[in-house]
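Can you read through this structure? Questions will come right after.
Note that one protein chain is taken out, while the other chains of the complex remain in position.
A, B and C label the chains in the order they appear, each numbered from 1.
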Amino acid sequence: MASNHPLIESRQQEVIEDFSVFDDWMDKYEHLIDLGKDVPVIDDARKTEEHLIKGCQSRVWLAADVADDGGVIFTADSDAIITKGLVGLMVRVLSDAPAQAIAEANLHFLDAIGLHQHLSPTRSNGLASMVQQMRLYAAALAARQS
Amino acid sequence: MASNHPLIESRQQEVIEDFSVFDDWMDKYEHLIDLGKDVPVIDDARKTEEHLIKGCQSRVWLAADVADDGGVIFTADSDAIITKGLVGLMVRVLSDAPAQAIAEANLHFLDAIGLHQHLSPTRSNGLASMVQQMRLYAAALAARQS
Amino acid sequence: MATTSLPERIRRDFPVLQREVHGKPLVYLDSAASAQKPLAVIEGQREYLSNYHANIHRGAHHLAQLATEAYEGARTNLANHIGASGTEEIIFTSGSTDAINLVAQSWGRHNLSKGDVVLVTQMEHHANIVPWQMACEAHGARVEPVNVHADGTLDLEDFHACLETHQPKLVAMVHASNTLGTINPISDLCRAAADAGALTLVDGSQALPHMSIDVAHLGCDFYVATAHKAYGPTGIGFLWGKKEHLEAMPPWRGGGEMIQRVSFAGTTYNSLPHKFEAGTPHISGGIAFGIALDWMKGIGMDEIAAHEADLVAHAHSALGTVKGVRIIGTAPHKVGVVSLVAKGIHPYDMGTLLDGQGIAVRTGHHCTEPLMDHLGLESGTLRMSFAAYTTTREIDVAVAGLERALAMLR
Partner (left out) sequence: MATTSLPERIRRDFPVLQREVHGKPLVYLDSAASAQKPLAVIEGQREYLSNYHANIHRGAHHLAQLATEAYEGARTNLANHIGASGTEEIIFTSGSTDAINLVAQSWGRHNLSKGDVVLVTQMEHHANIVPWQMACEAHGARVEPVNVHADGTLDLEDFHACLETHQPKLVAMVHASNTLGTINPISDLCRAAADAGALTLVDGSQALPHMSIDVAHLGCDFYVATAHKAYGPTGIGFLWGKKEHLEAMPPWRGGGEMIQRVSFAGTTYNSLPHKFEAGTPHISGGIAFGIALDWMKGIGMDEIAAHEADLVAHAHSALGTVKGVRIIGTAPHKVGVVSLVAKGIHPYDMGTLLDGQGIAVRTGHHCTEPLMDHLGLESGTLRMSFAAYTTTREIDVAVAGLERALAMLR
């Protein structure tokens, strides 16, 4: 993974800056809850097994589509508010970027904001699975484009 | 187990005294090797599966008979010299005593001479099995006598 | 009764309880998942590894003798602790799960056949369901569950009806539920099962840390538990079985230790308990398990049980004041487990926001999915679980933390 696509990189910087004001986990979670409110919600009709992410304690649905300009549009939802915040965070960083750039993104911001521990291979929260699924969608879309 | 039969008790005291001069394990083993030489040897014809003691790394054969005076006579053998010494030690303490007394003997001398660790439920040496077998023989003989 | 409370006396024995999480003092309410370890256990294991580690049983040398004595001493300790009639009835396993699989596979091989039933309850842990499903599938038998009431107690009427209808070969049931806390009336259940001609296996994983156990009094045929929930190390647990059953069962795992004689012409097996203990055992784990039993005995199981009953009562009443919260499992006799749900809120969200405040609880189905399905709790529950070292103050902190979490989530 070389340098990031400028859009992904600038979004990551924004997020790092946003989170830098919080020195307490509860504030971070408060912010995540807010982020969840802005997630572009997946169509109810698409909340199927196919769009369900495995490996989360809560249920997370995620879909990826390509906009006219070639950027990827993610829509998502979850029955848990913080999980929805996590997916909202990822959507904020990755949406609108080109598929190939998403598939190859270096998501260093997770480390910077202290969420890398949520990437551990535990099966309780789905951040690792979400990230993986977003990359897979992007890779599939990229393959279709080329 | 109340107080021991006088014969068994005095033999134990003798053994404790014998061993008291050794402060080194090698000297104790030397003495055991000597004891092995005095074991009344079991008839070759009786070295059968029936007289083999289970749970020893070496093979130990042991038989028990009743003398005219009612005392138990043990005969034994082993293909390992130290094991033979251990069985010799037990024979020295228990032979000639009445069956019932053997079955119920309190073998405190093993503790006193530092051999109690050989009584641990490890399967490598057969002291625990020997003691158990001698008690079983004695109990069987006692039952037959009464 | 001592004048200082139990946790006041023992908390300093638990190094982890002195730590912080996310800058807050740790409040550890996840003991049903795994208990923390007292210094005696930690240091006993270290002492073993530092001073007398050796492979056991067959070694003639001094360290092997010391290690064997310590390991077999733990077996004796455990046999006494649960009222076994002898050490040959104690099989060390890697945990409860391993122990139940041993019975399901070994006993199942000769005793389950087409049309047979293994009866379980709807409140079983997966460890006491899946091994039976697998064994039943292999032999054409089937698993049937006994109903659980909405309050978390076992439906005794259904239990008797199931014995009658299914004539099960074996009844597998939990002594105390890890999700509901419910303590089942095991000796009554075992008597009824025996009258119906069924063997009984009791999963004591949550009972061992919380109460005194006497298998003879319970009247079961098999009893299993795991050390790590009872202040002991990970990787070890046990199966107790009546000697006659264990004698009749074929070995399950082959290898060293469990044999009497090996040759290509034919192999003969060792006597109990070794027949079921193939390979090098978890020596340091066994020894430390024995130390954990001593530690519990030193406090007294009755004092631990009384303390936990107080904690449960305190938690029930403190949670009663929290709006929208419903306690799942309100049986009259419970171990230190309190499950709850809050209307419209996902347990995972509550758990995460408690973690943010340094409070460790568990959320989800707690490896009891069929129970969650039965109770209509598809997202599971939030579970607080207690041990001898838990304080009422910690429960208060958790309840306050929960209120804060709910305020953020609503």
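In this text, contacts are C-beta pairs under 8 Å (C-beta built on N, C-alpha and C of every residue); 3 or more make two chains touch, one makes a residue touch a chain.
Owing to the predicted nature of the structure, the values given are computational and were not obtained by experimental measurement.
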Which of C:Ile283, C:Met296, C:Ala388 or C:Leu402 contacts the chain that the document leaves out: C:Ile283
Sole residue of C:Ser113, C:Thr267 or C:Ser317 that reaches the chain not shown, by the stated touch rule: C:Thr267
Chain not shown: contacting residue from C:Arg253, C:His316 or C:Arg404: C:Arg253
Absent-chain contact - pick from B:Leu7, B:Val66, B:Ile82 or B:Ala139: B:Ile82
Residues in subunit C touching the chain absent from view: 15-16, 19, 21-22, 26, 28, 30, 33-34, 36-37, 41-42, 45-46, 49-55, 58-64, 94-98, 100-101, 104, 125-127, 129-134, 143-145, 226, 228, 233-236, 251-256, 258-259, 261-264, 267, 278-285, 348, 351-352, 354-355, 358-364, 367, 369-370, 373
Residues of subunit B in contact with the chain not shown: 24-26, 28-30, 33, 57-58, 79-83, 124-125
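By definition in this document, only the chains that are shown with their structure count from here on.
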Reference subunit C; chain at largest CA-centroid distance: B
Euclidean distance of C-alpha centroids - subunit A vs subunit C, Å: 38
Centre-to-centre distance between subunit C and subunit B (centres being mean Cα positions), rounded to whole Å: 44
Whole-Å gap between the CA centroids of subunit A and subunit B: 76
Junction residues of subunit B, two or more chains touched: none
